[in-house]
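With one protein chain withheld, the remaining protein chains of the complex are depicted in position.
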Amino acid sequence: MQREITVRVDGTARPLTVDTRTTLLDALRERLGITSPKKGCDHGQCGACTVLSGGRRVLSCLTLAVTQDGAEVVTAEGLAPGAAGAGQQLEGGLHPVQRAFVDCDALQCGYCTPGQVVSAVGALDEFAAGWPSAVTEGPGAPGLDRAEVAERMSGNLCRCAAYVNIVTAVLRAATSLPAGPTAGKEVDG
Amino acid sequence: MKPFDYLAPADAAEAVRSVAANPDAVFLGGGTNLVDHLKLGVAEPGLVVGLAGLLPSGIEELDDGALRIGAGVSNSDLAADPRVRERFPVLSQALLSGASGQLRNMATVGGNPLQRTRCVYFQDVTTPCNKREPGSGCSAIGGWTRHHAVLGASEHCIAVHPSDMAVAMAALDARVRTLGPAGERAIPFVELHRLPGDAPERDTALEHGELITAIDLPAQPIARRSAYHKVRDRASYAFALVSVAAAIEVEGGVIRDARIAFGGVAHAPWRARRAEEALRGAPASDGSYRAAADAELTDARPAEGLDGGNAFKIPLLRRTLTATLRDLAGEDPR
């Protein structure tokens, strides 16, 4: 059964027709040709499909597209300010998290990478909002260290196992980011 | 995946009416388990009724000090709520030990307790499963039982409930508020989930079309000294082998009261009332904790199977409970 929906993806309104069965991930990849979010497992077990929806990191493989009518979705391709067509302007068009991933060699095959990057952006926002994690000790606001980053990034599997570099990259990006939430919202610009 | 119709109703009442009127209809909350099941063929609804925006998404403080948690609250918002962190650390910890950051952002308080077992045979439609297809048999018995029950299982099903949040809720005497075709009602959380018995296809006491609208957490000072201890094969992003939710009140080296529930070991979050009883009045010592565990585990039965089965869960649970209580007793929150 088909439905007409409009999703804003990386700042651009994208009207499309979807099957009620279509996931947000498949709508992006197979209908819109936006292949930055990846399909690694299709069951919420790897994190490669992570996007921001409404500013929060979510799994697009477990999100039915039909529920995203009117939603604001940001993929790794759209993270950087003025990112439309960012693939063409490689040096300038990277978000600080992306820059840190390249600098720290926090990737190998690259397939989990866009999901890692988006997840890191979401995780840093969550951290900035004072959210605790499973490794946060005590009642107050958590401090950002390797253990905190590793736990918060554990929903993104990397089979090449760039984990130690991913943690370093996220910490580096965290120190270079302006204070306060940065994700998702600025992309429109 | 079978085609289905999708409905975004105007309010919760319409959602309930729509599902109640159609035996082939299901609610869609955060989707983290239903969409998974749609792809696997485990769920084949004709109508999916979306709940986004229909359910309360705030945490309200009631006159009696209880917290009323809207069913639409995300797992991450609940875990981060300062009142929850302060008054019910066991709940915040349980939530944070579950799934991943992305999944916690999606999963709702109403949906989390209704997630279904991760039994690999239940999830594989090419193998018999009494829960999926009543009467077809249980493939888990004699199969890979590492993640299966040691308490309350039946000859028809040895699956376990996968939620961490639910284990904390069971320990905290939470109450589930629902809206169904027959109106509103409240159910003690510990009565929400069923043991498999001879009807493992039924996970809960809810009727078709009955919707969780909120969960109430009664005020209870004991919960301030509480913790969730999850033991798993990976350090993160893995279901529990066993877990313990515990709250304890100790005075002068004597245990005055305790709330305990186990996860990963039964078809339902397992409220350990025998263990609680054994602890009341006992000295705060490893011996008491072990005795309490043994009291609860007298009826535990391992499920033999591939790779040594799951007999290890019995000593593991005893040791985990002991460690959790030891840590709690040794730590003064004031």
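We just call them A and B in the order they show up, numbering each chain from 1.
Heads up, the rule we're going with is that contacts are C-beta pairs under 8 Å (C-beta built on N, C-alpha and C of every residue); 3 or more make two chains touch, one makes a residue touch a chain.
Keep in mind that, in the parts below, contacts and distances are computed from a predicted model.
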Per UniProt record, missing subunit out of "Xanthine dehydrogenase", "Branched-chain amino acid ABC transporter permease", "3-oxoacyl-(Acyl-carrier-protein) synthase" or "Pyridoxal-phosphate dependent enzyme" is "Xanthine dehydrogenase"
Just list which of the chains on display the missing one touches. A, B
Absent-chain contact - pick from B:178, B:213 or B:236: B:236
Out of A:24, A:112 or A:171, the sole contact with the unshown chain comes from A:112
Give me the chain A residues in contact with the hidden chain, please. 19, 21-22, 26, 29-30, 33, 35-43, 45-46, 48, 75-77, 80, 83, 86-87, 90-91, 93-94, 98, 101-103, 105, 107-114, 117, 135, 147, 149-151, 153-167
Residues of chain B touching the missing chain are 1-3, 39, 41, 118, 120-121, 124, 126-127, 139, 142-144, 231, 233-239, 241, 286, 306-308, 312, 315-316, 319-320, 322-323
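Everything below uses one rule, namely that only the chains that are shown with their structure count from here on.
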Where the centres are mean C-alpha positions, what is the separation of chain A from chain B, in Å? 29
Which of the residues in chain A come into contact with chain B in the complex? 1, 3, 19-21, 23, 42-44, 47, 50, 56-59, 61-64, 66-67, 119, 122-123, 126, 129-134, 136, 139, 150-157
Sites on chain B touched by chain A in the complex: 1, 3-6, 8, 28, 31-32, 35-36, 38-40, 48, 50, 52, 76, 79-80, 85-86, 89, 92-93, 96-97, 99-103, 105-106, 235-237
